Each structure stands twice: as structure tokens, then as C-alpha cells.
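In this view, the complex is presented without one of its protein chains, the others remaining in place.
The letters A and B name the chains in turn, as written, and every chain counts its residues from 1.
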Amino acid sequence: MSEHHAHEIRQATRKYIYVFLALLLGTVITVVAAYVPFGSRSLNVAVALLIASAKAFLVAGFFMHLISEKKLIYGLLGATGFFFAGLMFLIVWSNADQFLSIFR
Amino acid sequence: MDIPHTVEARPDTGLYNAKVGIWLFLASEVMLFGALFSSYILLRVGAEAWPHGLLSVPIGTFNTVVLITSSITVVLAWASLKLGDLSRFKLYQGCTVLLALTFVAVKSFEYRDKFTHYYVRLQDGTELNGHLAGNPLNWTAANLADTNRVGASITFHPDAAGGEGEGAHGGHAEPIELTAANVAKLESWGPWRSTYLAIYFTLTGLHALHVIGGALVIAYLWGPGSRMWRSDPERFTNRVEVCGLFWHFVDLVWIFLFPVLYLL
Partner (left out) sequence: MTATTHPGSTATAHAAGGHAPHAGPTGFLWKYVFSTDHKVIGIQYGLTALVFLLLGYGLMALMRWQLAYPGQPIPVFGELLLRALGPDMADRGIMTPDLYNSFGAMHGTIMVFLAVVPLAFGAFGNYVVPLQIGAPDMAFPKINMASYWCYFAGGVVMLVSFFIPGGAAKSGWTSYSPLATVADLAHRFDGQTFWLMGMVLLITSSLLGSVNFIATIIQLRAKGMGWLRLPFFVWAQFVTAFLLLLAFPPLEAAGIMQLMDNLLGTSFFLPTGLVVSGRPLDVSGGGSPLLWQHLFWFLGHPEVYVLILPAMGIVAEVLANNTRKPLFGYKSLVYSALAIGFLSFIVWAHHMYLTGMGTKISTFFQTTTMMISIPSVIILTALFISLWGGSIRFNTPMLFALAFLPMFGIGGLTGLPLGFSATDIQLHDTYYVIGHFHYVVAPGTIFALFAGIYYWFPKATGRMMNEYWGRVHFVLSFIFMNLVFLPMFVQGLEGMSRRRDDGGATYAAGEGVYGLSLALKLNVGISHAAWLLGVAQVPFMINLFWSLWRGPKVVSDNPWQATTLEWATPTPPPHGNFTHRPVVYRGPYDYSLPGSPTDYAPQNLPA
């Protein structure tokens, strides 16, 4: 194993630790934010999901190395994300009358 | 002829077979959990009332931290292999297995808590929630009728006032005696109790199965599977990486499950 390569891995390890700390911080913020009244429950939901997405980005981006992955994987996940969004959005849309009622 | 690219990456894709495979598998997992999350949304917006505070936030937070920690140990284990250090790999990966077991143990404790918490409707129409004396698991009215096992009655400790949702962890009010004659319906807070509990048990149950499956594979790679390190270190490192990708995904799902089920 080359010295250069070993150096890279050690750098990456340091990065992993930072990500880990950020995730712990994110967890604390999620819990605290859930008890802060933002005015409406929808807003609380939005904040919680935003924090969860940020944490998910950290896990996927750094632990799963998606930040520097091959094009093929991006393509696959892009398509999956699209169909997932379609599934969720269209199901919700077809029940739109129910969905809108929670904002009333 | 051997199958190409089991270890070395294919030049035009830059990937070895198993890595393509695991990402494809994860893509389908996204759709699986995605469908369940969609169901969650639909059930929630269609519900007359959505319960809050049924689950213990400190326990959930603890489990979140456990899973996040297991994610970092997995990635550090892989990095150790990249540095050629098998013993550190074993240390980290051993931690991962222990953390996974902790997670499952905590989760089953939470499940037990639900199956020993009861809803009862008396013959006079009174509806109560609370605990049975001795905390029996998952009883129904049929158990009350079975006098051989129970005796004539069992003491029921209702939760403190505060409604179905908030009463789960409150103090106990005046106990009453339940008999087969005065009970119309008795059921624990299992998945049948409400659509919230149904989706809670489905999502966390499926997630727990993923945790157990992942832990088994990690334990295999930690134990007998690690012999491959001597014969084919590169392939072994790949296996650890692929298995790690699955583990991070399981962690990632939990990151969404925790706020969605415990907090919102």
C-alpha cells in the first residue's frame, strides 16, 4: 500500500469523525426543534424533515461516498429518486382534498 | 471462464460487480421504504386524530445515537482494512455488532412496552387505557374468560387522565377489577390498536429485520468470513465496503423514522 494512499485514508478518517459529530449534533437539534412551537404543526414537520434530510445527506454523501461516486450510480439513484417522488406525489395528489384539510 | 470484474473495477464503469449490485438493491429498498412512507402520509392525512407522544423520546434518541455510532464504526473498520490493519478492523466491526444488538434489544423493550399496555372497554361503555397487574403480554378478553389461568379477576391500573395519546407514561389512577363479565373488549396497544401503531410496527419491524440481517452479515465478515483477508484481501475489503453501504442505508432510514414516528 502506497504512502500516498495511506495518507488519503487517514485524512478521510478525520472527515468521518467530523461527520459523526455533525450527526450527533443534528440529532440533538431534531429533538429540541420538535419541542419548540413554530406556530403550526406543519412548520414543525417541515423543520424536522429538513434536519433529517441534512443528516441523510451527510450519511449518504460521506459514509457512503456518494459525494464522489461514479456517474452510473448517480444515474441509477436519480431515476430511483424520480420514481419515488412520483409515487409519493401522485398518491398524495389523488387524495388532495384530504391533504389540504390538514392545513385548515 | 471466470466471471470478470468480481474484484477489479470495469474500466468504463469504474465499478466492480458487487458495488453495482448493492446499489441496485438499495435502489429497490428506497422504493420499498418510500412506499411505506407514502402510506404513512396518506394514513396520517386521512386520520381523524393522529396520536402524539406514544413513544419515549429519550429511548428513541438513545437508539438514534446507537445507530449513528454503528455507522461510524463500520466506516472506520473499512478504512482500517484499507490501511492493512485487520486487528483494528476486528475491533471496530465487533463494536458494530454490539451496537446493532443494543439497538435490537432496546427496540424489543419498546415493543414489549406496547404489548403490556392495554385498552379496555367495559360492558357499561367506559373506555380506559392502562396496565394489568403483573404486566402480562398481549392479552385479550379471551384470556379473562380462561379462569384456570387467571382466577376470577385481574386488577387493572388505568393511566392518569390526559387522553389516549398523552397518558402512555403518566401515573396510575384508581385501580379496578376486570372480569370476563364486565369487559366488552380488551386489547393491547399492538398494531391493531390504530393506524398509527400499525404503520409504527410495520416500519420499525421491517427496519429491525434489516438491522438483524445486516448484523448477521457483519458478524460473519468479522468472524469466519475474515479468513478471506489472507487469500484475497482486495475482495474481502470490497465485501466489507458493500456490506457497509447496506448498513449506512439502514442508518439512513432510521434518521427519517425517528422524527416521523417519535417526534411529529
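The working rule: a contact is a pair of C-beta atoms (placed from the backbone, for glycine too) under 8 Å apart; a residue touches a chain by one contact, two chains touch by 3 or more.
Bear in mind the structure is a predicted one, so any value in this text is a computation, not a measurement.
Note that the absent chain touches A, B when the full complex is taken as a whole. Considering the full assembly, B:Trp192 is the residue among B:Phe109, B:Trp192 or B:Tyr220 that touches the omitted chain.
Listed for chain B, the residues touching the missing chain in the whole complex are 1-5, 10, 13, 15-18, 20-21, 24-25, 27-29, 31-36, 38-39, 42-43, 46-48, 185, 190-195, 198-199, 201-202, 206. Although one chain is not shown, part of chain A still touches it, namely residues 72, 79-80, 83, 86-87, 90-91, 93-97.
Quick note on the criterion: only the chains that are shown with their structure count from here on.
By the touch criterion given at the top, residues 13-15, 20, 23-24, 27, 30-31, 34-35, 37-38, 41-42, 45-46, 57, 61, 64-65, 68-69, 71-72, 74-76, 79, 82-84, 244-245, 248-249, 251-252, 255-256, 258-260, 263-264 of chain B touch chain A in their complex. Contact residues on chain A toward chain B in their complex (touch as defined above): 1, 5-6, 9-10, 12-13, 16-17, 19-20, 23-24, 27, 30-31, 34, 41, 44-45, 48-49, 51-52, 55-56, 59-60, 63-64, 70, 72-73, 76-77, 79-81, 83-84, 87-88, 91-92, 95, 98-99, 101-102.
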